[in-house]
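Each remark here refers to the structure printed beneath this line.
Omission of a single protein chain aside, the complex is shown with its protein chains in their original locations.
The chains carry the letters A and B, assigned in the order they are written, with residues numbered from 1 in each.
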Amino acid sequence: MSGEPILTVRHLRCTIAGQQVVEDVSFDVPATGITAVLGRNGVGKTSTLRGVLGLISRRGEVTLAGERIDGLPTHRIVRRGVGYVPEDREVFSKLTVAENLALAERQRSPRREFVAELFPDLVARRDQPAGTLSGGQQQMVSVARALLNDNRLLLVDEPTKGLAPKIVTEVADALQEASKTVPILLVEQNLEVVRRLADDAVVIAGGRVAHVGKADDILDDDDLTRRLLGVHVEHEDAYDALSERSESK
Amino acid sequence: MSTLVLTLITGVGLGALYFLVASGLSLIYGLMHVLNFAHGAFLTLSAFVGWMVAQALGTDSWGSFLLSLLVGAGVGAVFATLTELVLIRPLYERHIEQVLVTVGLSFAAVALFEGIWGTDPVHISGPSWLKQTTEVLGARIPNTYWVLMIAAVLVLAALVLFLQKTRYGMIIRAGVENRSMVTALGIDVRRSFTLVFAIGGAAAGIGGVLAMHYSTFVSAHLGQTLLIFAFIVTVVGGLGSLTGAAVASVVVAVLQQFANFYLGGTGDFIVVILLALVLLVRPTGLLGKRA
Partner (left out) sequence: MRRRAQQPGRWIPAVVGAALVGFMAVLPLLNLSLPGILPTPTYMPGTLALLSLCMVFAALALSYNLLLGSGGMLSFGHALYFGAGAYGLGIALEHFGVPLWPGVFIALVGGMVIALATGAVSMRVSGIPFAMVTLAFAQAGSVLVRRNSQITGGEEGLSLNTAQVPDFLIGVINTRNLYWFTLAVLVVVYLVTLWVDTSRLGHLARATRENEQRVRVLGLSPYRVKLIVFVIAAGLASLAGVAYMLLQSGTVPRSVSADLTITVLVMVVLGGVGFRWGAIVGGVLYTLLDQRLTVLAGSDAIAGLPDWLRVPLSEPLFLLGVLFIVVVMFLPGGIAGTIDSAVRRRRGERARGALRQLDDADDATGTPVAGAAASESVRA
């Protein structure tokens, strides 16, 4: 990892309807690779992402590629090159797949071929209303939206939630492909996916950053994972699953 | 039989008028979650100005009638746009205050209209054909109803085309579903807000001029009574659904006419009962989003 971080967050505080949901969060996101945001349910991971984007009320310093964005409205932050894949996908169910994607296009020549190659299924379903798609397909739309533009950073929130294992793999593949050209800040509960994709990780507990480090290091630390993530990671299975996957690739 | 036909057709015609007013309300509410109380004021002002234009050019001609319609639409759009820019936009995301501000505007506007044009209704007239009737299956239908229906169909078609075929229309359709996600795609929704207000204002303006011809008078309170029916239609049809507003307009108006003719003038009452029933059974309205 070298160079300036693409995103720096200092003392981020977020509130929703007067309630504090993020206490005091500070971390950096390196300009390459995937950084995971880990933590138990309800600890403030999604709110952190939404706070960075300005979708909820926030205070603190947030800097994107050296420029402050914490005072800007959401659409301006996004136009500076931030792609967002929200939790629960949030596709527009009454619009067709093609319209969902067209809405997301911000620049003169969006990367349509890139997206078409990654998600051939979506090309076939372009005129289908997004509300009739399966969960996995909707997730593809959501990810595709973020990949259509040349972004400097992607904020991805639990992309594998509620998906079948086969689709989880597809989504992970897509993200891995994307990460070759754009850094990703990834909130993810599925630790296998984290282990496969993430280089660095930030652990949040009680609305604050509890730990920062390499993803593998954190996941290998049983004590840490049990304490902060509330899970017991089965090492044997994880390694087997990984080696199976890497062989089949 | 002829009473049945009369009731039915006048019901549809009245529904057309409700739709003209409710379409804007529904879109504005669906996209912005603002209950625009001032919608009635847009309507009333458009009617007054349209009337002044028609008077200047001679009230009998179709040319002046059509021009007054156009002017009404324009006035409605301008008034609505100014309202959005000056009063609504500064209160971004504060929905209750936005509603209050439109209440204040309607309050002040009606008083101002009374000051300018007096408290008594002003009798108006238009092309003579409007005063006549056309016979359909034995029923004599006043011709104002045909004009209402044609206007409503045209406005509905224009709105649907706009929503389905233009980028702004797409943005509005998406925004009605999920406004924050639209901003998260880098789109400035505020421009759509102004646009939706303008469109709603234009439709209300057309509705205002036609309402004036329908009731043969114009007064400072023209918009207020219509507004309440438009609210009911919007809630029954489902907030934010244009097709819901269209369907509900016809249902509510036909029911109202039937109640008026066959149940001794209880139309207004029946409409409120319908509202209560819909709310008890399906709170989100006939075609609204599921909660």
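The rule we apply is simple: contacts are C-beta pairs under 8 Å (C-beta built on N, C-alpha and C of every residue); 3 or more make two chains touch, one makes a residue touch a chain.
Keep in mind it's a predicted model, so treat the numbers as computed, not measured.
If I consider the whole complex, including the chain that's not displayed, which of A:K45, A:R89 or A:R106 touches that chain?
Within the whole complex, the residue contacting the unshown chain is A:K45.
In the full complex, which of B:L6, B:L156, B:L195 or B:V235 touches the chain missing from this view?
B:V235
Of the listed residues B:A111, B:L137 or B:L263, which contacts the missing chain in the full complex?
From the options B:A111, B:L137 or B:L263, the contact with the absent chain belongs to B:A111.
Could you list which residues of chain B touch the chain missing from the display?
Against the missing chain, chain B presents residues 29, 33, 35, 87, 90-91, 93-97, 99-101, 103-112, 114-116, 228, 231-232, 234-235, 239, 265, 268-269, 271-272, 275-276, 279-280, 283-284, 288-289, 291.
Spell out, residue by residue, where the missing chain touches chain A.
Touch set of chain A with respect to the missing chain: 16-19, 21, 41-47, 87.
Here is the rule we go by: only the chains that are shown with their structure count from here on.
Help me check something: in the complex, which residues belonging to chain A touch chain B?
Listed in rising order, the residues of chain A that touch chain B are 53, 55, 73-75, 78-79, 84, 86, 90, 92-95, 99-100, 102-104, 106, 145, 149.
In their complex, what parts of chain B are in touch with chain A?
Result: residues 167, 170-171, 173-174, 177-178, 180-189 of chain B touch chain A.
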